[in-house]
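Note that this complex is displayed minus one protein chain, with the remaining chains in position.
Now for chain A:
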Amino acid sequence: MTEAIAATARWQSCAIVEIATRTPAIKSFFLRLSETFDHKAGQHVDVRLIAPNGYTAMRSYSIASAPSDSRVIELAIERLPDGEVSPFFHDVAQVGDTIELRGPLGGHFLWPRPSSKPVLLIGAGSGVAPLMAMIRYRKASAEVVPVALLLSSRTWCEVLFRDELLELETSLPDFAFALALTREPATRRTDFSGRIDARVVADVAARLPASPGCAFVCGSNAFVDIAADAVLALGLEAGTIKTERYGA
């Protein structure tokens, strides 16, 4: 842990090596680290942008890629209309540009390893990013921990990592995946139409082979409160429910 903390003190320059449009509002930025790090699934990086007059803007973004030997990490960034940093990434940044970041950061919202009890993941919108790192990690590590993901999205077209999740649903053992679409009816029998509530969360948790030992919830504050209360209602202890709420 000491080494990981020491590394966080250092800012490093990273080259954008690929930009992928994920949804109408979300693009993935693949950044090549100049100084490699070994992150844990669920961690984030701080990114800073510096204007010619020295003005600096800093934001935190979850790492969506799984820990690996690769020097390339993936950040899924949603374009916020009133944002300062996300419009720069969407409208200005190009492959070959250099971005400064530091990380990996965060010592709480972390995939529990080694884990044997099932894990319940609940996300909304781009809040699936740190959960995706966990799912990708579970796949890459061949851990046998059962995982269920409940993902809320406005529409089918706006589901971040949709095709990859649909593929994992069929190829990854002990992985259950359910969508809750809030702005259009769900067409798959296993998905939900409308906002999540305690009933929806209980339904998805019941798709696990045993009660979840812990839960990770990521999204807006209002969404996280509803989801976390629903997980409490399942009987999980508050300390086993880890949340990440979008800041500003």
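Here is the rule we use: a residue touches a chain if its C-beta (ideal position, glycine included) is under 8 Å from a C-beta of that chain, and two chains touch if they have at least 3 such contacts; residues count from 1.
Everything that follows uses one rule, which is that contacts and distances are computed from a predicted model.
Entry comment: the absent subunit's protein name, as recorded by UniProt, is "Sulfite oxidase-like oxidoreductase", drawn from "Xanthine dehydrogenase family protein molybdopterin-binding subunit", "Sulfite oxidase-like oxidoreductase", "Dihydroxyacetone kinase DhaL subunit" or "Anti-sigma factor".
Taking the complete complex into account, A:A93 is the one of A:A93, A:L151 or A:L179 that touches the chain left out.
Annotation: of A:L33, A:L105 or A:L172, A:L105 touches the absent chain (contact as defined above). Take chain A: the residues that touch the chain left off the picture are 4-6, 8-9, 13, 46, 48-53, 55-60, 84, 88, 92-93, 97-100, 102, 105-109, 221, 225, 228-229, 231-232, 238-239, 241-243, 245-248.
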